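Dumping the structure here so I can ask a few things about it.
Complex shown without one protein chain; remaining protein chains in place.
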Amino acid sequence: MSNELNSNQLQAAGELEIEMMQDLYKRMTTACHKKCVIPRYKDSELTKGESVCIDRCVAKYMDVHDRIGKHLTTMTLQQQPSLQTQQANDPSRVVGSYK
Amino acid sequence: MSNELNSNQLQAAGELEIEMMQDLYKRMTTACHKKCVIPRYKDSELTKGESVCIDRCVAKYMDVHDRIGKHLTTMTLQQQPSLQTQQANDPSRVVGSYK
Amino acid sequence: MSNELNSNQLQAAGELEIEMMQDLYKRMTTACHKKCVIPRYKDSELTKGESVCIDRCVAKYMDVHDRIGKHLTTMTLQQQPSLQTQQANDPSRVVGSYK
Amino acid sequence: SQEQIFREFLETYNRIVEECFHRCIYTFNYRYLVDDEIDCITHCTSKYVNYNQRMAMNFADIQAKKMMDMHEQAEAQSQQPLQMMNNQINDNSKPF
Amino acid sequence: SQEQIFREFLETYNRIVEECFHRCIYTFNYRYLVDDEIDCITHCTSKYVNYNQRMAMNFADIQAKKMMDMHEQAEAQSQQPLQMMNNQINDNSKPF
Partner (left out) sequence: SQEQIFREFLETYNRIVEECFHRCIYTFNYRYLVDDEIDCITHCTSKYVNYNQRMAMNFADIQAKKMMDMHEQAEAQSQQPLQMMNNQINDNSKPF
């Protein structure tokens, strides 16, 4: 079986990617709100401190996202030194899907 | 470009409305449970205090929902004084969607 | 109206079952992580104590799942002694769906 | 539809399991549930069902009241799209 | 699409309601909102909108920067499937 993807699969992967980016964005929005916005609502504007925190929070979240992506890829490759078989390509073996 | 919606769009809007009401209901259920139900399970019945709290919680949640809806509409209209263009109609500019 | 389900309904029920098991699995994963994994990350391995806790947590979660399923069924049957009508079959009357 | 009803039932079922497990299960010294935990699970489930029924009743009342208010002022409303969208959100004229 | 935009708007709306209700409403001695609660809800909503706009701006900047980095090294990349999958995750060459 070839490792190449056809155009339908590429399109599906693209849609999946967008969906996952939206999921990432939602989770990041929740996370940075918890970390940066003080739960007192005397005012409608973000304080200077909150604004700086938000900027750094987004940068750090995306950095964590990229690092963990690389880490998971490394783990996947280490656990399956041979990429010949279909099964070895299954990333769920690393993350432990129950299927 | 006309501001009128055709019947397909109206139907889609109706389905979206129902879906969003279900989402609202789920979130309200979680919120009022957290606010009103004491996490001790000696008994299967709601106490009098819990029952009253639930009734008020639903009323207040729906009130908050309506007020925030009006507030968001006002903000949208203030930010886009002209409603001529398609883009100006985009409410995501107010809530800051990343798209 | 007959109480028998046709093959389409059975297939839909099967798909729904799989989806709900995935939902259950996600919730259990979150719950046991909260109960068992100590939020200190000095090491990549699970401790002996964490591992034992995870094994028991899964067993207990599935046990709770089965018990509550039986309990809800009993409650449904008690509230609707007659199963003749379509409406009596509606389990949402027990769980209080807003629909 | 029938499937939608079962879906909601099963979602609620899963949520009750999550909630009551979280509230009732604290120790993992054994693989099996102890008596206190079983009692807690039973009460928690019944209470959650009672809670859901009260929620649904309250929500239905408020929606019904809104629907009546809406009908009275239905014609007076402007039909600008954005305004309309907002009305739809707060709208109760559709029975769902 | 237009529907997707409204969907996101309404999801954000529901999230703001949840968040601000959680943060602003503490007492259930009355059925109606008191003045402090109303002020809190107003500020909370405006602040959340400001927060969302700042988040979106930051995210767009980072994605744009990544896109430029990617373009520079686009040809140098290996195209092994798993590697590619991972690149796609971190990829910014598609404007979404």
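A, B, C, D and E are the chain letters, set down in written order, and residue numbers restart from 1 in every chain.
The working rule: a contact is a pair of C-beta atoms (placed from the backbone, for glycine too) under 8 Å apart; a residue touches a chain by one contact, two chains touch by 3 or more.
Given the structure is predicted, the values throughout are model-derived calculations rather than measurements.
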item	value
Missing-chain contacts mapped onto chain C	3-5, 13-14, 17-18, 20-21, 25, 28-29, 32-33, 37, 39, 41-46, 51, 54-55, 58-59, 62, 65-66, 69-70, 72-73, 76-77, 83, 89, 91
Hidden partner interface residues of chain A, rising order	9, 12-13, 16, 20, 23-24, 27, 31, 34-36, 52-53, 55-57, 59-61, 63-65, 67-69, 71-72, 75, 90-92, 94-99
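By definition in this document, only the chains that are shown with their structure count from here on.
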item	value
Most distant chain from chain E, judged by the mean position of its C-alpha atoms	C
Copies chain B and chain C - rotation angle from C-alpha fit, nearest 5 degrees	120
Approximate Å spacing (C-alpha centroids) for the pair chain B, chain D	14
Set of chain A residues in contact with two or more other chains	25
Residue numbers of chain D (touch at least two other chains)	20, 24, 41-42, 46, 51-52, 54-55, 59, 85, 89, 96
